[in-house]
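Apart from one protein chain that is not included, each protein chain of the complex appears where it belongs.
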Amino acid sequence: MSVQTTPVASRLASGGEQRRPWSYAWRRARSRIPLWHLLWLLVGALVFLVPLYALVQYSFSGLASGQSPFHWYLTVFDDPQFGTSFWMSLQIALETVVVGLLLMVPTAFWVHLRLPRLRPAMDLVSVLPFVVPPIVLIVGLIAFLRPFTWLIDRPEVLALIYVVFALPFLYRSLDAGLRAMDLQTLTEAAESLGSSTARTLFTVVLPNLRAAIIGGALLTVAIAMGEFTIASLLAFNTYPVYIYNIGTSQSYEAGALSVISLLLTWGAMLALFVLGRGGRTPTQTGIIK
Amino acid sequence: MALAEVAESAPRSAVDAHARPSGRAGLRRWAFLGVVPFIAYITIFLLIPTGELIVNAFRDTHGHFTWSNVDQAIHGQNLAAFGFSMQVSALSAAMGGVLGFLVANAVLHDGIPRFLRPVLVSFSGVASNFAGVPLAFAYTATLGTTGLVTSLIGHVGLHVTPLFLTNLLGLSLVYLYFQFPLMILLVLPSIEGLKKEWREAAANLGASSFTFWARVGLPVLAPSLLGMMVLLFGNAFSAYATAYALGSTGLVTTTIGLLINGNLTLNPQLAYALAFGMIVIIAVTVSLYTLLQRRASRWLG
Partner (left out) sequence: MSSVQLRALRRTFGETAALQELTLDIASGEFVSMLGPSGCGKTTALRIIAGFEYPDSGEVLVDGKDVLGLPANRRNMGMVFQAYSLFPNMTARQNVEFGMRIRRMSHEERTTRAAALLDLVGLAAMMDRYPRQLSGGQQQRVALARSLAIEPKVLLLDEPLSALDAKVRVQLREEVRRIQRQLGITALYVTHDQEEALSISDRVAVMSNGRVEQVGTPAEIYGAPKTAFVASFVGTMNRFEGTVVSQQDRTVQVGSTRFMMANHGFERAAGERIDLYARPEDVGIAMITNGPEPPPGTFEGKVTSVTFLGPVTRVGLMTDLGPLLADVSSAVALGLSLDGRVAVKLDSASLRTIAG
């Protein structure tokens, strides 16, 4: 699209043209390059990027002469606790995804298919975890789970708890996916051809839900790998807890660890973005705050 | 399995009803079994713990009913904590709401390239999840004593107090980082609901951009925007990790943390009461949000 900001003078020179006020050219230019809106996009970009830049810069500073710029990253990789905490978080995240999907995929499918009247109730229930944030839930959980020492001592308990917080995102992602695929028509078609409900679920529904499932799974991984509140209060050494502990004494290493954490979230979101192109991505909010 | 029968769908042929000897009522009861695992799960891991904590908020160490926990929770230092939490939540919600709205409105404007919208949505997704410990470090690197921006504005003569990040404005600025992307994600569909024709008709009838927003745009969006800011309020109110990592102690959430973790400060009864207070406040915000959204859909729906 060509931008024409013809000054008044040249318009007169072209002969026979009307003399228009400066404001005309100004307005026409503005309709092609909206300044006010560009300003706010710039402000938004700054708010997003400045802290990230500061963090990254920090992770490359505080170096003595002769040290590699990646010094803090290398130090961190050398620490065995980095590996164990990261691996623990990853394990928990994967467990959360598995339990979450095992629970929600059949549930979402079932509700959509057989109990559509429950859909509003499901929407409500999927909002419940927002009303009971991690810090509140842990208070109740400590009391409730105290007698079950065998459970509360294992990191797997974190996965079970995280499922609760992943629930809204999993449900919303699956719900959007099911709605987009017109579940009714597909299952009717399948069953008119002789398929059982289970077979329909596995051969028709699941393949079409792949994007929604992967989307929900990515969000769950992001949530699980970044969760701090419950992990720290239950005294598990997950990755975010590890970052915090390091941060109390070694701030530069903590900076490097945070950058790694950021890259992880970015990676998950990038994957989500690539997936979501063409489809709708569910609203993504953090509960790690 | 028999043909699926959906309660609310368009009436199927009479054949379906006859094909099931158990009758419609029996089928529906059986269908509920399908959601039992889900119900069971949230009962165990959400409803029961919440119920227990609410009950325990009114129990003393011997298990007898008492108001003293709740009483303690709403007085003195704890009341101040509620106050501070609500101030930070309100301020970050207001700032996040306004900034999020302006940015979302900007990206949807006609003259802005289309590809920026999915980019913004993705960034917003990243940013709203980048909270907790890494965010605290990022802001320390930005606005802390040796922060990037701190030194920058030091050149201009402005001074950032050492504990800036834990006071009202500082903490709200940190929270802004995940509040305003959340607002963007929430508000984009609403702004799209503002028909282009309204703007043009208003201009055609002689209205300036300001008049349009004052008479049409904002009135139509107001319930929706307010609802979203209320949600942002609840979002900030629940925040723990970021504040904890920054060393902020005046909030309800960090207070609760101290009460159940600290050796010197261990006081689970008070923790229950404070948590109960939190639930009440957040429940109110979620209800307000739902109400406002319903109101909003009347004009935008």
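Here the chain labels run A and B in written order, and each chain numbers its own residues starting at 1.
As a convention for this text, contacts are C-beta pairs under 8 Å (C-beta built on N, C-alpha and C of every residue); 3 or more make two chains touch, one makes a residue touch a chain.
No experiment lies behind these values; they were computed from the predicted model shown.
In terms of the touch definition stated at the top, the absent chain reaches A, B within the entire complex. Contact with the omitted chain, checked across B:30, B:67 or B:198, is made by B:198. For the options B:62, B:114, B:159 or B:298, the residue in contact with the chain missing from this view is B:298.
Set against the missing chain, the residues B:86, B:149, B:168 or B:207 yield one that touches it, B:207. By the touch rule set out above, subunit A reaches the unshown chain at residues 1-2, 4, 17-18, 20-21, 23-24, 27-28, 31. The chain not displayed touches subunit B at residues 195, 197-198, 200-208, 211, 215-216, 219-220, 298-300.
Throughout what follows, only the chains that are shown with their structure count from here on.
By the touch criterion given at the top, residues 1, 3-9, 31-32, 34-35, 37-38, 41-42, 45-46, 48-53, 56, 99, 102-103, 105-107, 109-112, 116, 118, 120-135, 137-142, 147-149, 175-178, 180-182, 184-186, 234-236, 238-242, 244-245, 253, 256-257, 260-261, 268, 271-272, 275, 278-279, 282-283, 286 of subunit B touch subunit A in their complex. By the touch criterion given at the top, residues 31-34, 36-41, 43-44, 47-48, 50-55, 57-58, 103-104, 106-107, 110-111, 113-118, 125, 127-145, 160-161, 163-164, 167, 184, 187-188, 191, 196-198, 222-223, 226-229, 232-233, 240, 243-244, 247, 251, 254-255, 257-259, 261-262, 265-266, 269-270, 272-273, 276-277, 281, 283-289 of subunit A touch subunit B in their complex.
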